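All protein chains of the complex are present and in place, except for one that has been dropped.
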Amino acid sequence: MKNAGSAAAAFAIAMLALLPLWAPRYIISLAAEVFIFGIAALSLNVLLGYTGLVSMGHAAFFATGGYAAGLIAKSVSTSFWLTLPMGILAAGVLALVVVLFALRTAAVTFLMITLAVGQMLYALAIRWRPVTGGSDGLIGIPRPTGFGIEMDGTRMYWVALALFVAVLWLLRRILAAPFGRTLVGIRENEGRLQALGCNVRAYKLASFVLAGAVAGIAGVLFAHFNGFVSPSEVHWQRSGQLLIMIIIGGVDSLIGPLLGAFVVVAIQDLVSSYTMRWMTIMGLLFVGFVLVARGGLVGLWHAFVRGVAVRVRPRSEVT
Amino acid sequence: MTSAPTAAVLAAPAVEVRDLRMGFGALVVLADINLAVEAGERRALIGPNGAGKTTLFRIISGELRPTSGSVRLLGQDVTRLQPHMRARMGLGRTFQRNNLFTRLSVWENARLAVQVREGVGAQPFRPADAYATVTAKAASLLDQVGLGARRGNPVAELSYGEQRQLELALALATAPRLLLLDEPTAGMSPAETSRMVALLAGLDRSITLVIIEHDMDVVQAVADNITVMHLGQILADGPAAAVRADPRVQAVYLGDGAGEGAGNGAGGGAQSGAEG
Partner (left out) sequence: MDLSFLSLQFLNGMAFAMTLFLVAVGLTLIFGLMDVLNLAHGAFYLVGAYIGLTVLKVTGNFWLALIIAPNAVAALGYLVEVLVIRPVYARGHLDQVLLTLGLAYILADLARGIWGAQEEALATPVLLAGSVAMAGLRFPLYRFFVIAFGIAAAVALWVLIERTRWGAMIRAGVSNRTMARNLGIDIGKVFAHTFAFGCGLAALGGVVAGPIIGVAPGLDAEILMLALIVVVTGGLGSLPGSFWGSILIGQADTFGKTLFPQFSLFLIFGVMALVLLYRPSGLLGKPQL
């Protein structure tokens, strides 16, 4: 069973790696974007799906990774071995600062604080012109270099794929290990875990920083891939979009966020060629999923496989 | 911990509260409670609903901060200590209402509790079942409380009584030196109750027990001493037989007319506790 799963995963990765051999450029670029946002959604799902923390400002860490990589690539070095670690570091440090503050307050305000801090950083990105480029954003970010070569479109796709697979593998391990089970325990019953002697606050902090740092990876890729980072990457609509990806894909799994990223990126691309109102369409789809298919696409798939009712069991709230 | 355990600390009560007051605005829930439970003692805490028993537990375990007064655990002042730090000092507790990881399996519940105790909760790489000491302890705990055969079931599928047993397993997983049990047999069938009583009676004397219980048969079987609480105060305190004979205690129970299982009411005790 396990071997069959590994074989299937290896086959899927191989197929995706071979995509550039036959697919048109435009598909490759969409797929790269799916992997980039897949990483970001995956990182947010560590909080939402595992620790049970709702962050409404996650785009801030994504964007911080992007801005850090962009600034370094433009003025210091285009080496991916520098931009990637620095992007992760910047996002992780910001996450640490935010969570130290957010955890000080009552539990109910956590979501509000993360949203408010995210929006403040959005305003900062607009106003701190000399560094961030203001509302135009940071433009002309060069492609990264590594192993002495510049990573052009196709190579960038491979980098995104490789990093996505690496992040997925890493998070799978972490979440199956005692650390991840502790996070699930926090989601399920924080008070009881504390009564058992667990320093819940420290775990929340660690999971938030982990999520922020991984979002930073996605941000670095985004900046290099698109050649720009703008304040709209910090905006709470971007944070909301990551949440939407997770819910549409399926919150109780690690592959769900990738599916969600695929759906959102595809809709954005498809619908926007017919109408300006793709956000409305996406909002409606999201509301629909929350109302009738809370387990997302993964939940629907499980329900389909089991042949039972489509309506997915609602998650009980951690109190 | 800075100082090595001295003779004084070893001889200290397992738990001691001094001049404890708890009020929410004008409402006084606990008034000047003084209580000490010696190491190894089995103490029952009885009294009508609303007497403040669970509030006292919550203060001892750190979920609530008292309005004034102090809590000492194994000789150390813990009044300002976080709940998880008190748990690490050796305080375990069960809850009045089952307080479990309901959507997880019985096995995962036990493993979580043990991995916290074993200090491997933060390990990020090897699968959770790869830690042999953790899995061995979790398995033996489940056997001890009689849930060995149910380890694969989700908690939600257990009977109420079985969930109570799992409550105890989680508390025992922390290797407690002081165990606070909040109505451990409430809602249990007579057979489950007697199994629980046997389990409690068989616990090592190195564990101090404080047990809130309405079923006087359980109290009699488990406790050495009884503390009676009423309206946030301690009404009587002492060896079981003496307390039961105390006219004030009789007055509270009979005067309230509460069928709390006081006196010789055996069958009703478990029932009335179920709603508590």
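Each chain gets a letter, A and B, in the order it is written, and its residues are counted from 1.
Going forward, a contact is a pair of C-beta atoms (placed from the backbone, for glycine too) under 8 Å apart; a residue touches a chain by one contact, two chains touch by 3 or more.
These numbers come from a predicted model, not from an experiment.
Asker: Considering the full assembly, with which of the depicted chains is the omitted chain in contact?
Answerer: Output: missing chain touches A.
Asker: So which of A:9, A:23, A:89 or A:116 would be touching the chain we can't see?
Answerer: The one listed residue touching the chain not shown is A:116.
Asker: Hey, which of A:23, A:124, A:170 or A:202 is the one touching the hidden chain?
Answerer: Spelled out, the listed residue whose C-beta touches the missing chain is A:124.
Asker: Just to verify: which one of A:15, A:276 or A:305 makes contact with the chain not shown?
Answerer: A:276
Asker: For chain A, which residues lie in contact with the unshown chain of the complex?
Answerer: 54, 56, 101, 104-109, 111-113, 115-117, 119-120, 122-124, 127-128, 235-237, 240, 243-244, 247, 276-277, 279-280, 282-284, 286-287, 290-291, 294, 314-317
The rule is simple: only the chains that are shown with their structure count from here on.
Asker: Which bits of chain B are touching chain A when the two form their complex?
Answerer: Spelled out, the residues of chain B in touch with chain A are 61, 63, 82-84, 87-88, 93, 95, 99-104, 108, 111-113, 115-117, 120-128, 131, 134, 170, 173-174.
Asker: Which bits of chain A are touching chain B when the two form their complex?
Answerer: Touch list, chain A to chain B: 173-174, 176-182, 184-185, 188-189, 191-200, 203, 206, 316.
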